[in-house]
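Below is one structure. I have some questions about it.
Just one protein chain is left out here, and the rest sit where they should.
So, chain A:
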Amino acid sequence: MMTLKQSRRLQSALLGTLSWLIAALIFFPIFWMVLTSFKTEIDAFATPPQFFFTPTLENYLHIQERSDYFHFAWNSILISFSATILCLLIAVPAAYSMAFFETKRTKGTLLWMLSTKMLPPVGVLMPIYLLAKTFGLLDSRIALIVIYTLINLPIVVWMIYTYFKDIPGEILEASRLDGATTRQEIFRVLIPICKGGLASTALLSLILCWNEAFWSLNLTSSNAAPLTALIASYSSPEGLFWAKLSAVSTLACAPILIFGWISQKQLVRGLSFGAVK
C-alpha cells in the first residue's frame, strides 16, 4: 500500500516536472523579450546571451521620443474599442432574436455567418484597398474600425448567441407577461443577466482587433497605424535596436496578455463557438 502511494507520488512529481519544463520552453521567448527590454543595446546583442546584467529602464524612458509610441497606442485603443462597441451593438439584437425566436433558418444563418470568416482577406484586398483609396480612407481609423467590426461580427454573434441560449425562456416570458417591450427585455433583463458573457465577448473582440495584422499593415502607413504596424516597422532597420524593439513589444503586448490570463475560461467558449464550455 505504502509503495503504491509512493510510486503514485513519484509519478506525479515526474509528470509535474515535465509539465513545468514544457511550459518554460514555450514561455521562454516572451520571458526573453521582457528580459531584453531591460538591457542596454550592447547587452542585448552580447554573445553568449546575458542572463545576468545591470537592468536599465532607458528603453522604456526613451520609447516615446524614439517611436512616438503613444500615437500608435492611442490608435490601437481607439480602433479596438470603437470596433468592439459597434460590433456588440449590431450583434446583440441579432443574437437575441436568433436565440429566442428560433426559426427553420436560424441554424443556416449562423453557419452562413461563420462561413464569411472563410473568405480569406487577400481575396478582397484589392477592392477594399481601391475603395478606401477612392473615398480617401487610406490610412484612416474609420476604415479599420469598419473592417474590424465586420470581420469580428460572426464570432461575436455566435458567442452572444450561445450565452443567450443558456438563459431559460421562462425568465423572458415572465417579463413579457409584465408587459415589457422588446427593448426593455434586452436592456433590463437580458443584458444584466449576461453581463459576464458580454464582457468576455467584448474582451475577445478587443484581443482580436488589437492583434489584427493584415488590414492594419496593408491599409495604414502612419496617421492611423496601430501598434501592430509600429512593430512591423522595426523589421527593416539595421543596427543595435533589439532592446528598444523588446521594450516596445512588451508594452504593446502586456495589456492583451493580462486580459487573456484573466479571461481564459470564457475565451475558450467564444473561440470554440460555444462548442467547448
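The working rule: contacts are C-beta pairs under 8 Å (C-beta built on N, C-alpha and C of every residue); 3 or more make two chains touch, one makes a residue touch a chain; residues count from 1.
FYI, contacts and distances are computed from a predicted model.
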Listed names "Galactitol-specific PTS system IIB component", "Sugar ABC transporter permease", "4Fe-4S ferredoxin-type domain-containing protein" or "ATP-binding cassette domain-containing protein", matching UniProt entry of the absent chain: "Sugar ABC transporter permease"
In chain A, positions touching the absent partner: 11-13, 15-16, 18-20, 22-24, 26-30, 32-33, 36, 44-49, 90-91, 93-94, 96-98, 100-107, 109-111, 113-131, 150, 153-154, 157, 161-162, 165, 169, 173, 176-177, 179-182, 185, 207, 210-211, 213-214, 217-218, 227-229, 231-232, 234-235, 242, 245-246, 249, 252-253, 256-257, 259-261, 264-265, 267-268, 271-277
